[in-house]
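Note that one protein chain of the assembly has been removed; the remaining protein chains are unaltered in position.
By letter and in written order, the chains are A, B and C; residue numbering begins at 1 in each of them.
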Amino acid sequence: MATLTYLEAIREAMDQEMSRDRRVFILGEDVGAYGGAFRVTAGFLEKFGPERVIDTPISETGLIGAAIGASLFGMRPIAELQFIDFIACGFNQIVNYAAKSRFRWGGGVPIVIRGPSGAGVHGGPFHSQSPESYFMNVPGLKIVVPATPTDAKGLMLAAIRDPDPVLFLEHKYLYRRLKEEVPEGDYITPIGEARIAREGEDVSIITYGAMVHSSMEAAEIVAQEGLSVEILDLRTLLPMDRPRILETVKKTGRVLIVHEATKTGGPGGEIAALIAEHAFLHLDAPVVRVAPPDTPVPYSPPLEEFFLPNAAKIAEAIRAVTEY
Amino acid sequence: MATLTYLEAIREAMDQEMSRDRRVFILGEDVGAYGGAFRVTAGFLEKFGPERVIDTPISETGLIGAAIGASLFGMRPIAELQFIDFIACGFNQIVNYAAKSRFRWGGGVPIVIRGPSGAGVHGGPFHSQSPESYFMNVPGLKIVVPATPTDAKGLMLAAIRDPDPVLFLEHKYLYRRLKEEVPEGDYITPIGEARIAREGEDVSIITYGAMVHSSMEAAEIVAQEGLSVEILDLRTLLPMDRPRILETVKKTGRVLIVHEATKTGGPGGEIAALIAEHAFLHLDAPVVRVAPPDTPVPYSPPLEEFFLPNAAKIAEAIRAVTEY
Amino acid sequence: MTSDKPAADRLSRDQLFELFYFLKLNRGLEEKLSNLYRQGKVVGGLYRSLGQEACSIGSSYALERGDIFTPLIRNLGAILVRGGSPHDIFCQYMAKADSPSRGRDLNVHFGWLSPEGSMPSVISMLGDMIPILTGAVMAERMNGRRTVALTWIGDGGTSTGAFHEGLNLACVQKAPLVLIVENNGWAYSTPTSKQTANPRFVDRAKAYGCFGEQVDGNDVLAVYDATRAAVQRARQGQGPTLIEAMTMRMKGHAEHDDMKYVPQEQIDQWARRDPIALFEKFLLSNGVAPENLQAIATRVDEELVSELASAEASPMPEANSAMTDIYLGSTAEDATPEIVRNFRNGGRR
Partner (left out) sequence: MTSDKPAADRLSRDQLFELFYFLKLNRGLEEKLSNLYRQGKVVGGLYRSLGQEACSIGSSYALERGDIFTPLIRNLGAILVRGGSPHDIFCQYMAKADSPSRGRDLNVHFGWLSPEGSMPSVISMLGDMIPILTGAVMAERMNGRRTVALTWIGDGGTSTGAFHEGLNLACVQKAPLVLIVENNGWAYSTPTSKQTANPRFVDRAKAYGCFGEQVDGNDVLAVYDATRAAVQRARQGQGPTLIEAMTMRMKGHAEHDDMKYVPQEQIDQWARRDPIALFEKFLLSNGVAPENLQAIATRVDEELVSELASAEASPMPEANSAMTDIYLGSTAEDATPEIVRNFRNGGRR
């Protein structure tokens, strides 16, 4: 097993699939000569040539549309968005064509739409967004949110091979900050399966992406205080792993939902609703969401730090829920 | 008080405001000579002239952008979308400019974006959508969903006068099917205030839009069986009227959430999460969502009928929750 | 074959008859649909292409085996030319179980994928098919196939961002795409003068750096010639062509639209240029016997009668039959809440 950063793991997965399967190609802005704004596709142009590593005009609707069209004709396109925030410019193609195509007429759309998501790098309101909530009510779409290099690789392989459109949200804060041993070769993280990131008895934290790591830190802090925290890393937001969510809820009876998307209307609502309907009798405390306030992501470091959940804020919520 | 249909009430409100306030104007596709695809602006061109009733090219990004720009310079634009489904084509202007502008630099964006929403008229996947979930996680935006002619008028007046961007979702199924006495003149329904549509003791239904009427029917059905149902018509989805939601929950201890948006990732999640956090100890039964399955809106009448919640389905859910 | 030779000389007598057949079939089909509409049998709206049939027939007739096309609402005729059946279209409009979309979507919102030639389904959002078909033929090219894609856009649809992003990308990619701008002067009630400050849509071709040509959209042979030349260029790797076809929408946007907003003179003037009448005149003046055309008309009528009969015989779809294919092999979960299901089964907590 090689030690890879989160970013390298994504690169390795795409490299592997492109080497294995000639149907796979990449298109996006500056993905070729430059290797992408974050260098995720560095070296791809040299290795796979300009026909499979395509620099497009600045056209999110155009490039996502082209990916859809190519996927209908046997290809497995990966569309890179320079920053995930620009997905708003290609929104219509995703929700109205890609997601509905198979249902309407049988045309499957096996595309991966990927890009750097999330805050923590002082990118300001337009380079820090967590766009998952836009898509939680879009049947036909899958949304994956890897938290570790291993899952970044495993989910990328799964996403490329998936017969349906997958939104692959890479957390830019984790790109180079996370490093771990990653299984070589054909390693798949199945889409739709959450992962117990930490076993515990007293409280369950249901989370995903970068917040998995803040939650792990928080669990360490409260462990000193004798609290045992279980952490469920969702890994996939659509379709959600309901059984594993309910399992951990039933085990601990106390639940925190932690995400980086702002609180109102964020993915936490769906999770809370699932729990409310299916685990009502197992709850010993209110289900609590730890999430940013309802504002755009502010730019200045002190503002952004205040905005984002962190280990201390999560630890405090753990204490409150356990003492409830 | 004049008897107006839901559609006439919207028209009257816009007509009144345009007559009262020269800053108000309308732009959209075919809103002029044709009076809009649903004739909501019929007669406006003749009355207010082409400068204030503007037929635009087929450009949702263009016309919403123009509305934003005009609003920054003292106007109160109303942007009509021919069908709300096309909002996906102007999505970026709404979430990235209109909603964030005041926060980022102080530029308030008092626009109304309105259009025919919802299913029930066999419009198929692209003329039947309920787009509210796309916007539930967008701080800075307001979303109103009138269920009655009176609120259609009251909320339109409130939306036009609101200093911030308001998404006004008109339910096309109600346009001509609903008629009632509507207060004349300056009648305002405050944005952010839900309404008790029916008082009851045993179960609370939290709903909005056309589903308010299906819920009322259902309440009548189960009333025969001795069940007393309270119905809360949210009227505004953003910002949500948390106090009134919690009040009815605490009153009955049993909650149904009913909406026309598909179940997973729909607005019901946010409501369930609010209840979970703030009314945990008052619940006597699981919070239940009655909503369509996770598919696009199908076209053929039997399919669409199966897809949509109706009085019978809601009544059955009421019985289940009360007997729990 | 050289493309400078005009269609009239190049096309065989049988091919000319075939064009006539499709023109009549297109119009006859729509007339039957109008009857169904009046009988309340059409579910939803009906959108006619009366007067524009040549834009659909002449262009799609220039495609070859394996080529790709996506019709918009007024290109129903192209579906017929490319192998779609009136039965399927009747079923779509009546929301029947036997419709290609099984009642899930309406009118021309269906499609197929086949080595014979594919029709990726259109969606309502105008302009979106341009980038999608660009990607389709990019994929074909990557696979060593010289497939060409054809689609249409209205004068109104040219104003969309998707039109711009798609055509620009197609031009940069030298994609084998043929785009027909069907300029019928109106977008619903909006005249071209409110759609663009330069009504010559063919001028867009130069801006994007592709071939451009303006043709009489009511002359089926002119449309065929222009499209055929464009298809050949595309297949040879010379990139996209934008063809502006001048025509007129002789009915309202949809059946409910009385198009009061259209000046009567404009209608009268175009009425004299009906594409089918013009082509019939051409054929007769070129020595075709009236009996031949009559025979074709009769054949069209007979076919439509039987196709409609079988379509009317189709049942409506089963209420719960639209729960599949959300993901490959998946079925959407019954939305009934768990406690309601337990309640049904007499179960309690």
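By our rule, contacts are C-beta pairs under 8 Å (C-beta built on N, C-alpha and C of every residue); 3 or more make two chains touch, one makes a residue touch a chain.
Just so it is clear, the structure is predicted and the values come from calculations on it, not from any experiment.
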item: For the chain not depicted, the shown chains it touches; value: A, B, C
item: Which of A:Gly62, A:Pro77, A:Gly140 or A:Pro267 contacts the chain that the document leaves out; value: A:Gly62
item: Chain not shown: contacting residue from A:Gly74, A:Gly106 or A:Gly124; value: A:Gly124
item: Among B:Ile26, B:Ile68, B:Ala197 or B:Ala291, residue touching the chain not depicted; value: B:Ile68
item: Candidates A:Ala88, A:Val138, A:Ala218 or A:Leu237 - the one touching the absent chain; value: A:Ala88
item: For chain C, residues in touch with the removed chain; value: 159-165, 168-169, 171-172, 174, 194-198, 203-204, 206-210, 239
item: Positions on chain A where the hidden chain makes contact; value: 29-30, 32-34, 37, 55-59, 61-62, 83, 85-86, 88-89, 121-127, 262-263, 285-286, 288-296, 298-303, 305-307, 313, 316-317, 319-321, 323-324
item: Sites on chain B contacted by the missing partner chain, in the whole complex; value: 25, 51-52, 56-57, 59-75, 77, 92-93, 96-97, 100-108, 139-140, 142, 163-164, 239, 277-278, 281
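Quick note on the criterion: only the chains that are shown with their structure count from here on.
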item: Most central chain, Cα average position; value: B
item: Chain of greatest Cα-centre distance to chain B; value: C
item: Intercentroid distance (Cα basis), chain B paired with chain A, Å; value: 30
item: Separation of chain B from chain C, taking each centre as the mean of its C-alpha atoms, in whole Å; value: 35
item: Where chain B touches two or more other chains at once, by residue number; value: 85, 88-89, 125-126, 262, 285-286, 288-289, 294-296
item: Residues within chain C bordering two or more other chains; value: 101, 104-105, 109, 123-125, 161-162, 322, 326, 332, 337-339, 349
